[in-house]
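So the structure is just underneath, and the comments pick up after that.
Only a single protein chain was left out; the remaining protein chains are all shown in position.
The first chain written gets the first letter, and so on, giving A and B; residue counts start at 1 in each chain.
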Amino acid sequence: MEKKKKIIDIEINKEYCKACLFCIDSCPKQCLIMGTELNSTGFTSPVFVNQGNCTGCAICSLLCPDMAIQVFEILN
Amino acid sequence: MVEKVLISGNEAIGYGAIYADCTHYFGYPITPQNELIEFMAREFPKLGRTFVQAESEFASINMVCGAAATGRRAMTSTSSTAFSLMQEGISGIAAMELPCLIVDVQRGGPGAGSTQHSQMDYLLATRGGHGGYKNIVLAPFSVQEGFELTQLAFYLADKYRIHVILLSDGILGQMYESVSLEKHEFPSLPEKTWAVKGSATNNCQRKFIHNSPGIIGSYYDYMKRSKEKYDKITENEVRYSSYEIEDAEIILISYGSTARIVMEAVQKARKEGIKAGLFRPVTLWPFPREHLYKLADKTNKFLVVEDCMGQMVEDVELALQGKAKIDLVSSLDRNLPTGSGMIISTKVLEKIKNML
Partner (left out) sequence: MGENNNSRKLISGRPKYILDARSPLCSGCQHGIISRIICDVVEELDIADKSIGIGGVGCHAMCMFTMNIDFVQALHGRAPAVGTGVKRGTDGNCIVFTIQGDGDLAAIGIGDLINATTRGEKLTTIFFNNSGYGTTGGQLAPTTLIGQPTTTTPLGRKEGEGGFPIHMAELMANFAGVAYSARCAVNTIAQYKSAKKAVKTAFQKQIDGIGYGFVEILSACPPLLKLKPIQARQWFEKHMLSEYPLGEFKNVDELKVNYQVV
């Protein structure tokens, strides 16, 4: 039987993000791209795309120097 | 029955620390205070207290900082050249407002100077390192007083959350006198709720003791708080001693072991009918300015006797505000040109006579 694929949601704290691009660069499934909206200190922040490809590996969250990324598994 | 012992000045400070319930000593060997560090090495472990020989004086002062930050009574001891090394650490302790005791058993300076007594650290002790903070400075003149002032030092340190310097010297440190070992009782002190012991002790609210008052929080608040503290200490904690001062026509001002020489000179002068008296500051900071100023109503002849090239004389000049003439007996008046030279009473008596 096929293992049920996890459905992941990612929340990015736009105010904490400093647009270092580590998450975008590290994501093995290209689920993050840079957004265009500026925060109060002039940084843009990533946007979660390709949700279907995300495996919830949380590399983006762990390697974020500003701890701005939360990764959730959507249940049922 | 109070126990009486024959001990050295250095050891008396160790006894004082034990009786004051000091629990942590961190130090490094340096002449002429090695008797103190060795006493601590022997006695502290016996009492279950902590003794650490550090690798340098800047290490030992920073260890004192760490232990004081956890609320313990901590101290170190050193001498002149290494007291200089400690200044950054003391400045840090001042920024953190940590109570502790630093003992400086003065030797000759500058540089490595000599290994024997001097009184050449007066300005360093009373003015301190960078940042313009104040140190409480206590200056014993006998082995007994060293024992007592050590206990007082810990009380004042905890009372005001300030570091205290005990300024001794090589003669005082090495001489042996009889001491009554009596524990002094002091008024109760508040609990050190500011101390760092792991956030579990504070409902998991963390504490952060920092040494950057100008970077974290309000610089203004730190400076205002410091000023209020120093004003309170100046108002309440000045200590001095007078000898034959009531009818004195010439007042000698001296502290520490040199004051004993001056006492002898005063006694000799009195025998010759000269009305000399001794004013001995016990707190070098806060300096007994007001008391000295009042003494200028009695006479306008003041003689400062100190074993350096003139340091306390500056504070005396400030205190007297030009009301009197001030002369000086300095290290240039020592009886020998070597490091062992001392200011002796015959020289002081000679100067007294010259002034009259």
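As a convention for this text, a residue touches a chain if its C-beta (ideal position, glycine included) is under 8 Å from a C-beta of that chain, and two chains touch if they have at least 3 such contacts.
It should be emphasised that the depicted structure is a prediction, and the values quoted were computed from it without experimental measurement.
**Q** Among B:10, B:33, B:62 or B:257, which one touches the chain that has been omitted from the display?
**A** B:62
**Q** Where the complex has a chain not shown, which of B:74, B:143, B:295 or B:348 is the residue touching it?
**A** The single option touching the absent chain is B:74.
**Q** Tell me which stretches of chain B touch the chain missing from the display.
**A** 24, 26, 50, 52, 54-56, 58-60, 62-72, 74, 88-89, 92, 96, 196-200, 204, 206-212, 216
**Q** On chain A, what residues meet the omitted chain?
**A** 8-9, 11, 15-16, 18-22, 25-26, 43, 56-59, 61-67, 69-76
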